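Only one protein chain is missing from this complex, and each of the others stays in its spot.
Naming follows writing order (A, B and C), and every chain is counted from residue 1.
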Amino acid sequence: MNTNMKKYTVLAFGIAKDILGGRQCEIELPGNTVSALRTALVGQYPALAGLRSLLIAVNSEYAEDGVLLEERDEIALIPPVSGG
Amino acid sequence: MNTNMKKYTVLAFGIAKDILGGRQCEIELPGNTVSALRTALVGQYPALAGLRSLLIAVNSEYAEDGVLLEERDEIALIPPVSGG
Amino acid sequence: MITLSETPLDVQQIIQAATRLQAGAINAFIGTVRDNAKGKQVLRLEYEAYESMAVAEIQKIVDAAAAKWPLQAYAISHRVGVLEPGDVAVVVAVSTPHRADSFAACQYIIDTLKETVPIWKKEVLEDGEEWISAHP
Partner (left out) sequence: MITLSETPLDVQQIIQAATRLQAGAINAFIGTVRDNAKGKQVLRLEYEAYESMAVAEIQKIVDAAAAKWPLQAYAISHRVGVLEPGDVAVVVAVSTPHRADSFAACQYIIDTLKETVPIWKKEVLEDGEEWISAHP
């Protein structure tokens, strides 16, 4: 195992939950940015690439690509919202 | 009495009721148009001239100045409305 | 449903009357009596209507709204009589398939109601009373 790999827990909702096969998954990646996480997730679950948008929230806030992740963060995959 | 005089019953609401001193009054005038009625009413109750507007409804419809009145019409004085 | 009422308005019932299964959006405007006006305390409002004409004029407004927006249903009720702060004076509720239309139609109806419908309001403040909008 690459010593730079970090393990993140990712919550998934809506269609992302269906694509990941569950409300929560763990993913290891050689990086610690939001964009690295998104790339890894889309690599592992190609159907995510077909969504109209795919945002990532860190600790309940929408996070830009450059935001740095900590292993203890609450990370969530936010597919296109459709409330109301 | 002028044989051309006609007698109309006029309903009054809001501030017009206060000015006329009642919900209903009778007025005789030598004419049969809405404008003749308004002129006669303002002559008899000068405070009506101080209102922001003074419309006349005939049989529950707003009536233009030229509309002809019949003695049996339901005529109403409509001061500025303020519902809601 | 268009009504003038001498008794308190039931907001829930009026909204219910404007609800339809095929309409996804309901907008409701509720006008209440404020406890203050012109920096003074409001004691009460007295509403008076030329009732038959008022209902007919509201119907005209609804018909005009139905020509502009896909109204599925509507319910409009206005109080008459003596109202105190907190009382509901008017409720306009409309339903349309989609939400932007519900806002536009409801706002059109209440805005036009206040301009054309023969209803009058006397405001009784702590230091005097006035028929609203009567004078320039």
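Throughout what follows, a residue touches a chain if its C-beta (ideal position, glycine included) is under 8 Å from a C-beta of that chain, and two chains touch if they have at least 3 such contacts.
Predicted model, so just to flag it, every value in this text is computed and none were measured.
Contacts of the undisplayed chain with the visible chains, over the whole complex, involve A, C.
Across C:11, C:55 or C:82, the residue that sits in touch with the chain not pictured is C:11. Contacts to the hidden chain, counted on subunit A, fall at residues 11, 13-15, 17-18, 50-52, 57, 60-61, 76, 78-84.
The set of subunit C residues touching the chain not shown comprises 11-12, 15, 19, 21-36, 85-86, 97, 99-100, 102-103, 106-107, 110.
By definition in this document, only the chains that are shown with their structure count from here on.
Subunit A and subunit C have CA centres that are 49 Å apart. We define each chain's centre as the mean of its Cα atoms; on that basis subunit A and subunit B are separated by 74 Å. Chain centres here are Cα means. That of subunit B falls 27 Å from that of subunit C.
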